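Left out: one protein chain. Kept in place: all the others.
For chain A:
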């Protein structure tokens, strides 16, 4: 293999990174500009940042509660989807179930639905059908966690399936011969081997849930309102408060960054993966 010039490699990655970062940087630039400056000539660098938007957003109690809702909903949903997706893939991969390939394909069709018209049936089901006494799923965190499964669970199943299929069955079978229970095989043998796939699935389902807008805007009013719907409150008929919107957007990035940072190293852990198979 040719030896590459390390300087060129670094330059290449710096260029790619600048392209990637620019829109995010621009978001930050907008968030530190007072409204009047937004419509003047755009400058790439900010000379004297204005922190008024940050003061306003941080002082807003509602936005803090939206933040908590978003965190609870997306974490709950990501964990639920990753675990259920893992179980589903294990069942589809290791058992001779009837119509299992059809079931596999059917799961993904749930993600294909154009969202706009599904808002109303979900609203009706959640207010009138899925209820116990006075408790309805509408505007609850658990309700949103379940609704987000419609697009995240198929995603988890489809990203995990190749990973689990790639793990040799001989490993499970050897463990069964040694007298391990199915639960032990699943949690102690297959699960650790899937770590890179699980990490990717967890990150991405979390992000999809964190960023969802249309469903959250319709199916929550107050108690379970998420950060993305909080954004839309600044788009009004008299004009959009871009500065505040950008500031909230910056805040939505921070938790996502932390989650990414935490889970990313597990993707790298997969690099030793090939050795296990030996």
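One rule holds for everything that comes next: a residue touches a chain if its C-beta (ideal position, glycine included) is under 8 Å from a C-beta of that chain, and two chains touch if they have at least 3 such contacts; residues count from 1.
Note that in this section contacts and distances are computed from a predicted model.
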Undisplayed chain, where the name is taken from the UniProt record, one of "Peptide/nickel transport system permease protein", "Fe-S cluster assembly protein SufD", "ABC transporter substrate-binding protein" or "Cytochrome c oxidase subunit 1": "ABC transporter substrate-binding protein"
Residue in contact with the excluded chain [from A:71, A:171 or A:256]: A:256
For chain A, the residues touching the chain missing from this view: 6, 9-10, 13, 16-17, 19-21, 23-24, 26-27, 30, 38-39, 41-42, 44, 84-85, 87-88, 90-92, 94-97, 103, 105, 107-118, 120-122, 124-125, 130, 146-147, 149-150, 153-155, 157-159, 161-163, 165-166, 176, 182, 196-197, 199-200, 203-204, 207, 210-214, 228, 231-232, 242, 245-246, 249, 252-253, 256-257, 260-261, 264, 267-268, 270-271, 273-274, 277
